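Okay, here's the structure, questions in a sec.
Of the protein chains in this complex, one is absent; all others appear in place.
For chain A:
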């Protein structure tokens, strides 16, 4: 991460080449600040405009910019001469302005994109301008690890070199806005950042100065670069950690814990009601999930989990989603998850519904895109009293003749309550279901099952 103030003497500017885009010659400027390098491209006209402003407002002498030439400015030799002259020009200007760094110059060289100090200046302006809108609407703000890193660095050690500036940097507006947010989103990347050699995911940052109250969401990050994620333990309601290098739940919930094989009360995420750990490399639901004892919703989509474990201590869990994992068998689920209302196991390798037969609280079950081939394997769902939504598309079973009728028939009197594959049964379907059940009764020589009616008449 670049810092001009800390690398005054290791800062240089070159114009190594030029490039033509739609008939216009651009000069490719290479800025180096210590280890950090980036490029910016400008055409002559932009140099010219910059120069005029610098002359007018910042006392730069008028004659140092190579002059305009209207005719013959396409020849290679001319361009080469001009390239050298512009390079010298920028170098001169830098020496002259490096103490004051006027905004036009900062922006001309993209310091406001890559340099800690100037980037924060930019962010401060943005926060001041948008705070009212954000706080009165979504209360959501997205930042890059670069910005967060800059905040951490600045708070660790401010820049005395910049104190003489007309408007020295003040983080007030940023911290003020963050303290009023509901939700902070951080999106990283492992590639080079824009036109620089900065890699976002190699930048560490600290979350303590930001008081995040409700939701923290991160995507495409390396967890080890975040210091004090644990500081959010008491305040956070919703945590989304997606596309990271997390291999276990412990990597997230015990990110700051040294001895991970024991669970301490102080490590609990007391306020957390939603945890989304989709798109990581989780292979199991490990014991540490118990640290989020108040979870109502757990989302573990797109991992490599093969069984449902360690959830029995989450008494408040209502919604569980483990889409696109490696679940083949799930055994006796009612002994593992108890009172859940919504279960999404779409895109796994499940062949039977046997494991669900006592999930009596289940209202919604998504088993789409699994390996269920027989209607017979669905009969275990027929006694679930609260089931209202059932999805089975993408299983072989959904391609058999009269699939909907056969599945609906399993539910007997409740067939009309079941929304199958997002579609309520039509009246003709329900009529067919009644006929089928009546036929079955005759065939099996039994009187219709009166369990329900009986209970009605008990009084």
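Definition applied: a contact is a pair of C-beta atoms (placed from the backbone, for glycine too) under 8 Å apart; a residue touches a chain by one contact, two chains touch by 3 or more; residues count from 1.
Keep in mind that, in the parts below, contacts and distances are computed from a predicted model.
Its UniProt record calls the unshown chain "Ras-related protein Rab-14", which is the correct pick from "Geranylgeranyl transferase type-2 subunit alpha", "DNA primase large subunit", "Ras-related protein Rab-14" or "Trm112p-domain-containing protein".
When the full complex is taken into account, the listed residue touching the unshown chain is A:314, out of A:86, A:232, A:291 or A:314. Touching the chain that is not shown, out of A:242, A:273 or A:336: A:336 (per the contact rule at the top).
On the side of chain A, the interface with the absent chain consists of residues 312-317, 332, 334-340, 358, 360-361, 385-386, 413-417, 425, 427, 430, 434, 455-456, 458-459, using the contact rule stated above.
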